[in-house]
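Just below is one structure, and these are the notes that go with it.
Let's look at chain A:
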Amino acid sequence: QDDPVRIALVVKALGIGFFEAAAKGAEEAAAELGNVEVIYTGPTDTTAEGQIEVINSLIAQQVDAIAVSANDTDALVPALKKAMQRGITVISWDSGVATEGRELHLNPSSNPLIGNMIIKLAADELPEGGQVAVLSATTTSTNQNIWIEEMTKVLGDYNGIEVVGTVYGDDLADKSYREATGLMQTYPELDAIIAPTSVGIVAAARAVEDAGKVGQVNVTGLGLPSEMAGAIESGASKSFAIWNPIDLGYSAAYLAYQLATDAAEATPGAEIPMGRMGALTLDENTEGAMADPFVYDASNIDAFKDIF
Partner candidate 1 sequence: MKRLLTSRETMLSGAILLLLALTASRFPGFIAPANLVAVFTDTSPLLILALGQTVVILTRCIDLSVAANLALSGMVCAMLNAAMPGIPVALILALAVLLGAVMGAINGALVWKLAIPPIVVTLGTMTIYRGIIFLISDGAWVNAHEMSAAFTGLPRARILGLPVLAWFGIASALLIWLMVTRTPLGRAFYAVGGNPHAAVYTGIDVGRTQFWAFTISGALAGLAGYLWVARYSVAYVDIAGGFELEVVAACVIGGISIAGGAGTILGTILGALFLGIIKNALPVVDVSPFWQMAISGAAIIIAVTLNTRSARAKGRIILRRAQAAQTEGAPA
Partner candidate 2 sequence: MQPSIASRDYAPQTADVPVLALSGITKSFPGVKALDGVSLELFPGQVTALIGENGAGKSTIVKTLTGIYQPDAGEIRVAGKPVRFASAQDAARAGITAIHQETVLFDELTVAENIFIGHAPRGRFGMIDWAEMRRRARDILARIDAELDPDTPLRDLGIASKHLVAIARALSVDARVVVMDEPTAALSHKEIEELYELVDRLKSEGRAILFISHKFDEIFRIADRYTVFRDGAHVGSGLMADVDEADLVRMMVGRDVDQIFPDRVKSPGEEVLKVVGYAHPTEFDDIGFSLRRGEILGVYGLVGAGRSEVMQALFGITRPSKGAVKIDGAIKVIRSPADAVANGIVYVPEDRGKQGAVIGMPIFQNVTLPSLSQTSHRGFLRLAEEFALARRYTERLDLRAAALDQDVGNLSGGNQQKVVIAKWLATQPKVIILDEPTKGIDIGSKAAVHAFMAELAAEGLAVIMVSSEIPEVLGMSDRVIVMREGLIAAELEGDALTPETLVRHAAGIGEDRP
C-alpha cells in the first residue's frame, strides 16, 4: 500500500464546536476515499501568527494538502505561498484567504445567499418593519465582513427594516454579551439582533434572556443547533441558519484530495466532484459555494442538537 495522502484541516482555533463537527466530516471523507490521513490542527486562539506557526510545521511534515479556515485573509498568504512552492496543495474553506494564497476557496454557501438569509430571518418575524442591529465577530474576520456587506446590499428589499448599528464581540463570550446588552440599551426599540457568528449568537441570546426581553428582541443569525437549542427553547431566538459543518468538512477534505492527487485542477469554471455533496463549480476567483444554508427553528432543532 502507498503512503497515505495526508490532508491537514487547519481551523481558526481548536475547540470550537463548529470546527470539531467539520473535522468529523473530514474523517468521513477520508474513510470514503481510503488511504487518507486527516490531520486536524490549528492554534488555540484565533490569531494569524498562531496559524502561521501551525502551517510552517505542516510544511515541514510535507503533508499533501492544507485546507485552511483563515483567521486573516492576507497575513497567511506568504506562508501558504511557501507551502505551494514546496508542492503542497492549498485550499481555503469557510473563511477564505486572498486568491494568491490558495488554489481554491470553498464557501459554505454563496455569500449573497447568506447575506440575504440573515436579514430575511430577522425580517420574517417583523412584518411591520423594525430596528435590527448586527453583532459580528472580530473586526478582522473575513467571512463575517463579506456577509454583512452582502446583507447591506439587499437591505432595500425588506421594507421598514432599519439596521441601526454594528458591534463586535470578538468571538469572546463576555464581550459579545456586553455588546449585546449595550445594543439593547442604546436602542430601546430594538427588535432583532443579527449575529452571523456562532459565539456571538449564543451570547446575544443569553443577554436577551437576562435583560428579560424575550419576545421583544429576536436573536437570529448563524449558529450551531447544539449551542442554540436552549435559546430556541426559551424563545430568545425564533430561528437561525447554518450550513452543515459536517458537510463542509467533508467537502473540504474531498476537494483537497482531488487536487492533491491531481485528479482535478482548480481553474475558473472547473467542476470538481465532492462525493455525496455533488460538485463544486468554481467562479472567476476560483471560489465556489457548497450549498444553501439551512434554517433551524423549534420544529426541527431537537433532531439536530445532538449532531453538531
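In this section, a contact is a pair of C-beta atoms (placed from the backbone, for glycine too) under 8 Å apart; a residue touches a chain by one contact, two chains touch by 3 or more; residues count from 1.
Basis for inclusion: all candidates are chains of the complex that A comes from, given by their letters.
All values reported here derive from a predicted model rather than from experimental measurement.
K.L.:
Which candidate among 1 or 2 is in contact with chain A in the complex shown?
P.N.:
Only one candidate touches chain A in this complex, namely 1.
K.L.:
How about chain A: which of its residues touch candidate 1 in the complex?
P.N.:
Chain A residues touching candidate 1: 13-17, 20, 44-45, 139, 167-168, 172-174, 177-179, 181-183, 185-186, 188, 202-203, 206, 210-211, 226-227, 229-231, 305.
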